[in-house]
Each structure stands twice: as structure tokens, then as C-alpha cells.
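Here it is, the structure in full.
Removed: one protein chain of the complex. Kept in place: all other protein chains.
Which chain is which? They are A and B, in the order written, and residues in each are numbered from 1.
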Amino acid sequence: MDILAHLKTLVAAPGLSAYEAPIRDLIREAWAPLTNEIGGDNLGSLWATKHGAGKAPRKKIMLAAHMDAIGLMVKRVYQGFLWVTEIGGVDARVMPGQPVLVHGKETLPGVVASTPPHLLTPADRDKAVKLDDLMIDVGLPADRVAELVRVGDLVSFGQPAFEMNDWLVAKSLDNRASVAAVTACLDVLQGRQHTWDVVAVATAQEEETLGGAFTSAFSLNPDLAIAIDVTFASGPGLPEHKTFSLGDGPTLGWGPNLHPKLHKAILDVAAKSEIPCRVEVMPMHSGTDAYAIQVSREGIPTAVIGLPLKHMHTPVEVVSLKDITRAGRLMAEFIARLNDDFLASLALD
Amino acid sequence: MKPLIKKLVESYGPSGHEDQIRDLIRGEIKGLADYVTVDPLGNLIAVIKKKSKSGRKVMLAAHMDEIGVMVTHVDSKGFARFVPIGGVYATTCLGGRVRFADGTLGVIGIEDRKINSPSLDQMFIDVGATGVGDCPVRVGDAAGFYRPFEEVGSRLVAKSMDDRIGCAVLVEVMRALKRTPHEVQFAFTVQEEVGTRGAGPSAFGLEPDLALAVDVTLTGDTPKANKMAVSLGAGAAIKVRDSGMLADPRIVALLEQRAAEARLPAQREVLEGGSTDARSIQIARAGVPAGCVSIPCRHIHTPSEMVDLRDVEGAVSLILQTLEKPIEL
Partner (left out) sequence: MARKPAKPAKPAKLKKPAKQSAKPRKAAPAPATPQEEASLELLRKLSETVAVSGDEGPVRRLILETIKDLADEVKVDTLGNVFAIKPGPARAPRVMVAAHMDEVGFMIVGVDGDGLLKFEAVGGLDDRILLGKPVWIGESKVPGVIGMKPIHLVKNAERESVVKIDSLRIDVGATSRDSAGRLVRPGDRATFATPFTYLGPTARGKALDNRAGCATLVEILRGARSAYPVELICAFTVQEEVGLRGARVAGFAAKPDAAIVLDTTQANDLPAPDEEDENFKYNTRLGQGPAIYTQDGSTLHDRRLIKHLTAIAESKGIPYQFRQPGGGGTDAGAIQRTRAGVPTVSVSTPARYIHSPGALMSIDDYRNAARLVRAALENWDGKVLRR
């Protein structure tokens, strides 16, 4: 499976929170041939189930990777320019000068306005950029803009992806990289026996409300869940203990949001399969779909697998492809070892 | 609709203390539903049962509770200190009047009138007492703001348009609904102002196929307002997004279609800084496709919230249009 090609397709699609249709279609295309059943929830999450070989009723593990991406939404159209609000967490400071795509009646390329230095006072240059001050210019006359763009239309980052040695630079690697990891897992499982059912879930609206995680977990009621999301890569000025180098394997979360025995079991599998895997301490919450899944119904044992990512929530996120394939393999190896006794082994006391 | 609106907005009912407003609404909807019930948290539920096999279960939610204040301490001179119930701005409180459940009236005073940015803990409620002994209010007592309903042309002004106007819309829909293939679940919810707390549990109980909240939204048409494309008098607003949720795009499209068919003016709404019951309903249970029909409103969370009657009537018509026809998402 060509993970790089697959990932490049995924990051090219918009698919902002609540408007995931374009990315959902692409993921369905990729997952359908690898699974037995396709389904979804009321918020637009996509489920693909690969049946296990065990006798029915089989235990079920949910792999959750959110498919929605951050971006912007038009809140006002005025004199041919667009004012925007965020979808998900957008740091306004990264926006001036960025290329964007405005998804109106047509898809319009645009740019986020910026003031040239010649026109700025020293005081201006010390003021942080605010979302409210951003304007998007699509280069068209005002009456044409009024015909093509409305309040509520979406704006996605327009930065094209490119490779940098072993790494991929693109927008929306948060969290399409994890979706690719799930695809990689399903791919490995084509050649492995497993007892449990595996439900790959591309959740909707994680960046806004964790909505898809809440509703998918409630509907599926899995026995175990692993959320895969990106985590912070190391960089200048960033705390060492919270950040991880690219290319040295995925991370595995430890803290109240994660089941301690499930964590140990996955770590064991990593060691046995010689997949480098680092512990990521999460003192309070994981900041992922796992936060919603863990407290669904009567509680679900959850784990979080992290893919180190540089410059999170900018149009130039960076990920290592090796980490993605390793994460996929780790999940597949763990799933292959699941048997009927596993849940009993998780009992806390 | 004006007499109904006046009755509802002038009624007492801060979050957690909705008994009086619930009884009032219950009286107004008598005989209009197939059954009426009150759920464990106090939400008032009225259901018109489904008539056709292809009908859906449609939940309409408007919250009964209003913002208010709660007494934290009565000092030795009989002045009551308080905390807010819901989003109360300090700047709207000075010289304001509040009313407790038993009708006791109080005035909000402040320690130092010349403070630039007052905070609520510098204020107190004066009920005319002289000490703890003759003070009719105690720790834990809750009050709503007190202002009479007024008409200003086609505009209506009152405290608690948020969200008694939504409740009025629901009652009016119930009164005017002639025929519908759907089961319609009218939920007059509690505790929205403190975090949309009543709506999720009510949706859990009702298990709707889709839901519409009916609540107020801000406008962008006052001096130096937020850059928001909603104006008073330009029609009911169809919510695309607010700070708590993204409306289901299929519901946005459905509402727009019904508005166009009935030639109703409607505005697309993106609201920053506020949300509605829809956000809790959306993630209840296995999830509910949710949206919101909003009533544009100026000066929200002050005692003089202003709506335009044409927008209110437009919201009623839009909801009726949507209920009277099939719904395919």
C-alpha cells in the first residue's frame, strides 16, 4: 500500500468540521475494499467494520481517527471582501499572506490580506494579529463576490503539500495522518488472523465538540477503543518532556484518560514487535477523541496512539511517514493478539 | 402573539427555579398536545404524536429559564450580596431591579459609584431591610430582573426575550399547526443559561430524529457591533454556526428551502460568543442532526432585549412550513 500517495489524496480534500463529505467519500473508497461493512453515525462519522474470525457475538475494538480539519467560515461579505470566524482552533497569527480556497458556489482561490511593511508604524508591527481583523481577498469585483459567496461558506487552507526528505509537509495532517495510519492497520490485517471485530471510525467534528466520538462510541458501544491523533513534535523553545522527535515511532498516552493496563498491554506488543514507541505522559486529559469515548455509557477502556507532528494547526504541518506505518503496524499487531480473555485481564481490582 | 409574549417575558423563572414559568406555559398549551409531561430535571415536554409512517420525530426546544442572581450573604445591615445565575453583565446591573420568587423587589446598588469596570462582587441588593432579622431574603434565594414589556413600533422590548420569545414561538406553532406527518416534541427546557443543561437529558428521553432549537441571536446592526450579518427586521435567522456547535448542513439547507418556498425573508447566521440548547441535543445519545431557528435580538442579556415582531412571526411561519411537509435529510 502506497501510504504516501494515500495521504497526499487525503490532505488535498477540505472536509472541515461538520462539512466532512469530501473527505468522508475518499476514506470510504479506501476502507471499503479492506473491510466487510460500511456504516456511520448521525453526525456524519464513517464506520468500516472488518469482521474477526471468532464466534459471534464477537468483541469489538474501535479505532478512532478524526477526519475533520480546521479552517475558517465566512461570517460577513462586504465590499467584495470576506470576514471570517474559525472552525477549530486557528491561530490568527499564521494567517496573513496565506493562500486559501473559498468554497462558495464555486471554489475560489483567495489570499488572506496583509499590510505591507511600508505602511505600518512600529506600534502596528508589535500588535498581534486577531481573527476579527483578517480579510480574505478573492480578487473579484464586489458584485461577483456577492453572487458567489455567502455567510456560512467554508474557507480551507490552500497550501499544496510537498515532501521534505522522509517527511510530508501539508495542511490537515492533523488528523489525516492518523486516518492513513488506520488505513495502514487495515492493510496489515488483510494478511493477519484476528478474533475480534475491528471498527475503523473516521470521526466527525473532533476539532469543535468531539461530537463524532461521543455519538460513535455511544452507538457502537465497543469493548475497547484506541484513538489515534497527532501529538507535539520537538522544536525550539518547546518543553522537552511534552514533545517528541519525528521518525522515532508513535507515542502511547499515560494518564487518567487512558486505561493503565491497556497501555501496558500495547506497550508489550510494541516491544515484542520491535516497534519503537514512546510513553507520552498526559496528566489530565489527552486532548483527543479518547476524552469523549472513555466516558461513553458505562465507560470504555481507551488508549491514545500519537503521531508526532510539527507546527500543529498551521498550513505547514510536518509528519514522518515512518511513524504512520509503524503506528498502523502496532495497532494491527495488537489486534491480532486480542482474544476472549483480554477484557478480564483489564480488571482494575 | 403580543399578549402571550408579554405574559411569558414578565414571568419569574431564573435557571433552576422554573416552576412558575412552567406552570404558566402549561396553562397556555392545555389541550394542544397528545400528552404533556415534566421530566426529572423539570423540562416541560408536550408531544403531538406521529400521524404517518414516513413522519420523523422532530424536537423543538426553547428554554424557559432566564438569567438572574442568587443571594450569597445577608450582611448585618440587611444588604444582600449575590452571584450571577447565567451570563449577567455587571454593567447592566447598576440601578437595576430584581424580583424574587415571592415577589419581593430589590434594587442593585454598588459600593463605589465611580468604579470604572465594576464587578458583581462590588454590588449588593437592597430590599429595604435594616438587618438580617427583617430581611425577607436569605442565602440561596434567586431573583430575575424586573422590567415591564414595551412596544416600540414593530419592535418589542422586555427582559428575558431570551428565551421567552422562543417559548412563545413554540406555543404559537402548537396553536397554529394544522396538520403534520411528523411526531412533534415541544421541549420547554430548563437551565439553558447555565450551560444548556436541561436540553441533553430531555433529548435523551425523547430520542428525536432531528431537532431545532428556537432561541435569540445577536445582530450586527448597532454602532460598532461585531461583524455579524444578521439584522433586526430582516427575517428569522437560520443558524449555520455559533460558538458551541455547527448546525447540521442538511438542516440549514432544509430550512432555507422551506423559507424560499414560502417566500419568507430569512438570514444566514454565524454567531460568535453564544450558543443554544442545540449544542447539547446534537451529541445526546447516538447524536441528533440539529439546527436552530434564531430570533434576531439586540441588547441580549440586558433587561431591555429587543426583537422585531415580523421576525418572530417569520420564525413561526418557517417552522410551520417545515413541519407541514415531509422531511428528508
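Going forward, a residue touches a chain if its C-beta (ideal position, glycine included) is under 8 Å from a C-beta of that chain, and two chains touch if they have at least 3 such contacts.
Since the structure is predicted, the reported quantities are computational estimates derived from the model, not experimental observations.
**Student:** Check the options B:Gly200, B:Pro249 or B:Gly291 and report the residue that touches the missing chain.
**Tutor:** Here the residue in touch with the unshown chain is B:Gly200.
**Student:** Out of A:Ala56, A:Met164 or A:Met284, which touches the unshown chain?
**Tutor:** Candidates A:Ala56, A:Met164 or A:Met284; residue touching the omitted chain: A:Met284.
**Student:** Kindly state which of the options B:Ser11, B:Ser160, B:Gln191 or B:Thr217 is in contact with the chain not pictured.
**Tutor:** Answering carefully, the residue with contact to the hidden chain is B:Gln191.
**Student:** State which residues belonging to chain B touch the missing partner chain.
**Tutor:** Interface residues of chain B facing the absent chain: 15-17, 19, 38-43, 70-73, 75-76, 81, 83, 85, 121, 139-140, 142, 191, 194, 197-198, 200-202, 204-205.
**Student:** In terms of residues, what is the contact footprint of the unshown chain on chain A?
**Tutor:** Counting over the whole complex, chain A touches the hidden chain at residues 239-242, 254-257, 259-260, 279, 281, 283-285, 294-301, 346-349.
FYI, only the chains that are shown with their structure count from here on.
**Student:** Chain A to chain B: how many Å between their CA centres?
**Tutor:** About 35 Å, centre to centre.
**Student:** Which residues of chain B touch chain A in the complex?
**Tutor:** 220, 226-229, 240-241, 244-249, 252, 267-270, 272, 279, 282-283, 285-289
**Student:** Using the touch rule from the top, collect the residues of chain A that touch chain B in their complex.
**Tutor:** Where chain A meets chain B, its residues are 17-19, 41-43, 73-78, 83, 85, 87, 132, 150-152, 205, 208-212, 214-215, 218-219.
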